[in-house]
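One structure, as structure tokens, below. Some questions next.
With one protein chain withheld, the remaining protein chains of the complex are depicted in position.
Moving on to chain A:
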Amino acid sequence: MNIHTLANHLNSLGNNSQTGFQFDCYPIDGEVEVLQVNVVGREEIPVFVSVTDNQILCISYLWGENEVNQERRSEMFETMLELNIPMPLSAFAKIDDKYVVYGALSLQSSMLEIEQELAVLSDNCLEVIDEMVDYLK
């Protein structure tokens, strides 16, 4: 599994995806290869995919620490913890100063499973922002 085969697959799906979404993928070169997956219609909130030695990581950025209403920060944390299990397939995390939702998949995952992961992650992301926007400035 590498991000190029994944990109080719997702780009070739067109209107025939199982999830009803269309995907636009752009590999980003760097020390670690990352695939930017844009869900058509949701380009503002892309999903980033990287493949490590033992898993496929799909990450979407929610908001930065600078967007958080600091007075309601601990309330936000509590809500995140409470939503962590009900939220299907994804979990909350923090990378540097950014809050994210992410899903980790086995390297043996099928293309369909990855597609579903991306779709669910994107849905979760929108829903989380919609639900938690009150904690933001």
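What we mean here is this: contacts are C-beta pairs under 8 Å (C-beta built on N, C-alpha and C of every residue); 3 or more make two chains touch, one makes a residue touch a chain; residues count from 1.
The definition used in the following text is that contacts and distances are computed from a predicted model.
Hidden chain, UniProt protein name from the list "Carbohydrate ABC transporter permease", "PspA/IM30 family protein", "Cell shape-determining protein MreC" or "Putative penicillin-binding protein": "PspA/IM30 family protein". Only one residue in the set A:Leu10, A:Val34 or A:Met87 touches the chain that does not appear here, and it is A:Val34. For chain A, the residues touching the absent chain in the complete assembly are 28-34, 36, 41-42, 44-45, 48, 50, 52-55, 57, 59, 61-64, 67, 95-96, 98, 126, 129-130, 133, 136.
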